[in-house]
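The next block holds one structure in the form of structure tokens; read it before the comments.
Left out: one protein chain. Kept in place: all the others.
For chain A:
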Amino acid sequence: MAGSTTKTVYDIFQSMEYGPTSSSRTTAQAWLEHQSGALGLFIDGRFVQPAGRQTCSVTDSSGSSLCTIVCAADEDVSLSVSSGASGFKAWNALDCHVRAKILLKLVSGVQRHGQCLSELCDLAQSPCPPSALVRLLQYYSGWAQLRDSLLPDWTPHGVVAVVVSDDCSLYSLMLKVIPALAMGNAAVVIPGVGTALPALLLAQLFVEAGLPAGVLNVLTCKVLSLAPKVAQNPHISYVTYSGNKKNGEMLCRATAGLGVPISLSVSVGATCPFIIFESADMDSAVDGVIETAFKKKKECQWILCVQESVLDNVVARLKVRMAGMKSVPLLAEGDRGLVDAAVQEAQQQGATLIQPCAPPPFGTSYPPTVLCGVAPSCSCVVTPNPGPLLPLLSFRSHGEGVTLGNHSPHGQAASLWTEDITLALEAAKSLAVGCVWVNSHSVLDPALPLSGHKESGNCTDGGKEGLFQFLQPSSSPSLPRSSPSSLDYAKFGTAASSAIIPLGSDSSSYPHCYLQYVGGKQCKSESGSSVSVLAPGGAVLAYCPDGGRKDVRNAVEAAIKVQPSWMKKTPPERAQSLFSLANALELKRLDMATSIQSQTGLSLEKANEEVELSISQLCDWAARCDKERGGAPSLPLSGSALSIPEALGVVGVVLPDSSPLLSMVSLLAVAVAMGNAVVMVPSPKYPLPALEFIQVLQTSDLPGGVVSIITGGRDQLTQALANHSVIKAIWYWGNMEGCQYLQHTCSSPLKNLWLHCQEEVTDGGGAWSQLPLSLLEEMWRQAVQWKSIWIPTA
């Protein structure tokens, strides 16, 4: 507190300045000293300090060292994962209410050590109020209590790896760890530098609260090299990641082909629109901007979008409110250069600045700066930049405001300000983001699901919706564990197809040439060539088109033309279309059964049964159209929350060999019922029922383009689907190599993957004829992404 002695009462009486704020760090330091300034790894319920490990030091904002943490080595990884495996056995064997009780008991631990926790978070520059953790624990202890009664037929994965990047906040980390534990999983946590200290303290508190040893292990240092090693361990059943995009991508690539599912929440570094409509409470909106846009450590880059009619109004208020603001310290050394460059570029493109003072000529701080009148093409809008910079764009109409907000690869969250409830709800529905805050911003609560759209993630955290990340249907087989093959990703699916030019020596028995189905029309493949389809006996049964990437392109083009209006149809309308499809199938039942029989060699009776089941699946999903809805979660705040399932967009489906008609119809029905368009690739072994089904599609009133069917080489078409950015999800039945390719490729642009390795499936197709409830639930949850809307009231 230098200078505090020099200021007299009279000085301050005249200047009316604020006194210095001293942030205490005494309790945190006491804890660190108790650990001798060297934190070990947390394995099997205690701190361990294995000999001969590298350490790295954790520093505070001024760069001075706080303590050291251990860099976990391979032995530590296997030790902690096997400890996790035995911890899982003990933990999952407990009664639900015992697990719930332990989570609740941790609440008092967190409250007791709240000061220490928040000081540790402050030291690591990722603030997290203990009250937020308390709320997380209370919320998920409720779900722990109710798991078996409300979620029967679901089981935990086992040992889950939770990985976060260095810049991820403690809240985002615990938003994964606590539900994982609540559902009965054990967790191996790999925190980043910013969360290592509080995560270690929490692990200790968890054990004090009665968590069995091994259920929560913490491995520190070098996230990116550690995480793949952990994922490689066969005891790990699931990997989940939160943090920045770059590290997430690297993690996906490093774990591709291990046979372990991985999902990402890109919780750091998104650009998020902050939209102020002319009907807003302007002062409150500007207060919101001031509060959130110029933070030292920002999790997202806000883009301020203001309706033109109130632009001057907002700018004038910003100027007044920013006048007294102090410069904000930059996080990294090199940031100053980046900030200067970004500001300069914006100015060259005509932007004007609002700043409380001129930036200091050098140094590592920068005044809060609004870049007024930048164009959406300016790089400060396109890519998030460090420092307290806020681009300001204007829009003319409500529609344009939403378009402006949506025009970004990110889809994490948006804040919109209007007193007009109709406009608020319309805009909230049209914004392609996972979380919309009306007349508020950055409201985080575990009851409010966070589900990044577009590049912002492929899983849901929080809410009931987020629990399914840590559960699997009891009956579903998981991916077989394997070691990645040395796949040449550049060459996957590029092998020349075995296209045949049909040679008809005997014209009477000349096999039928099928067409594929793109945009509601039957057509040949772009390549013009065909492949032969063999009967079970080995004879050539028919020829089907040899589709490729251009066919996929055409199908996606057709799909994006109709999908938005298909999604906007009311669920009852979609239900009617599916019923009409079921009727059409009923009329063609004989043709379909014959096609199944000749293709698979099943008896006509069995084939008929498959057709009947397909009809009932269609009717089932038609009926479910308006039943599977979201809800209105309760928050410990005054207001209304909505959690809405939305269509993903265009889904690519690479179909399984088993039950070729039933599996296709089931997957088509669920995807289309939820408002998606599908591009389907029938099994190359049994494509005929799907091609025959085109007749059925044509007679139904499903809009053309909602369903496309493309035949050809599985790898070739998988490659084509994986490399189309519009496709948001791929459901894949195929071999391990295909899974590995998709995991590797679909990290950028990010897709939701639902992978199945059918080499392992030896059920003879029975699985599709009696889907258990949990699998049906999983199917529709795969077909949607969640959006939460928060409307606070007084």
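FYI, a contact is a pair of C-beta atoms (placed from the backbone, for glycine too) under 8 Å apart; a residue touches a chain by one contact, two chains touch by 3 or more; residues count from 1.
Everything that follows uses one rule, which is that contacts and distances are computed from a predicted model.
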| item | value |
| --- | --- |
| Listed names "Deoxyribose-phosphate aldolase", "Rab proteins geranylgeranyltransferase component A", "Protein EFR3 homolog cmp44E isoform X1" or "Putative GTP-binding protein ypt5", matching UniProt entry of the absent chain | "Deoxyribose-phosphate aldolase" |
| Chain not shown: contacting residue from A:T8, A:Q348 or A:S486 | A:T8 |
| Contacting the left-out chain in the complete assembly, out of A:T403, A:S440, A:T699 or A:S769 | A:S440 |
| Of A:S149, A:S486, A:S603 or A:S638, the residue in touch with the unshown chain | A:S638 |
| Residue touching the undisplayed chain, where the options are A:S279, A:T364, A:S430 or A:Q698 | A:S279 |
| Missing-chain contacts mapped onto chain A | 4, 7-13, 16-19, 21, 279-285, 287-288, 291, 316-317, 320, 323-324, 417, 419, 439-440, 638-639, 792-794 |
